[in-house]
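Here the complex is missing a single protein chain, while all its other protein chains stay put.
After this line comes chain A, so read on.
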């Protein structure tokens, strides 16, 4: 499975360690919040709101360099808009992978 990386954040930060730490701090705070919102919307079976949560998570997916996962998320978002949960397992694997990565930063 594709693994997250900090390439984008490193490129963005350059030598600015304060900024890098700030971004990582935001990532550590926002990612669990966004995942929690996503999970709740999914449990509620409100798939339109779930799709919005997936949409929001796509930015974090791309920031962590998960290019293939981004497309899975995009397709999953579209499925949810059409009231289908197809790709749910794949998407939740991506979330788990990101959470593991971010928790070790």
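FYI, a contact is a pair of C-beta atoms (placed from the backbone, for glycine too) under 8 Å apart; a residue touches a chain by one contact, two chains touch by 3 or more; residues count from 1.
Please note the rule applied: contacts and distances are computed from a predicted model.
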Open item on the list: For the chain not present in this complex, what protein name does its UniProt entry give, out of "Glutathione import ATP-binding protein GsiA", "Glycine cleavage system H protein", "Two component transcriptional regulator, LytTR family" or "ABC transporter permease"?
Closed with: "Two component transcriptional regulator, LytTR family"
Open item on the list: Take the complete complex as the reference. Which residues in chain A touch the chain that isn't displayed?
Closed with: 8, 12, 16, 19, 22-23, 26-27, 29-30, 52, 55-56, 58-60, 62-63
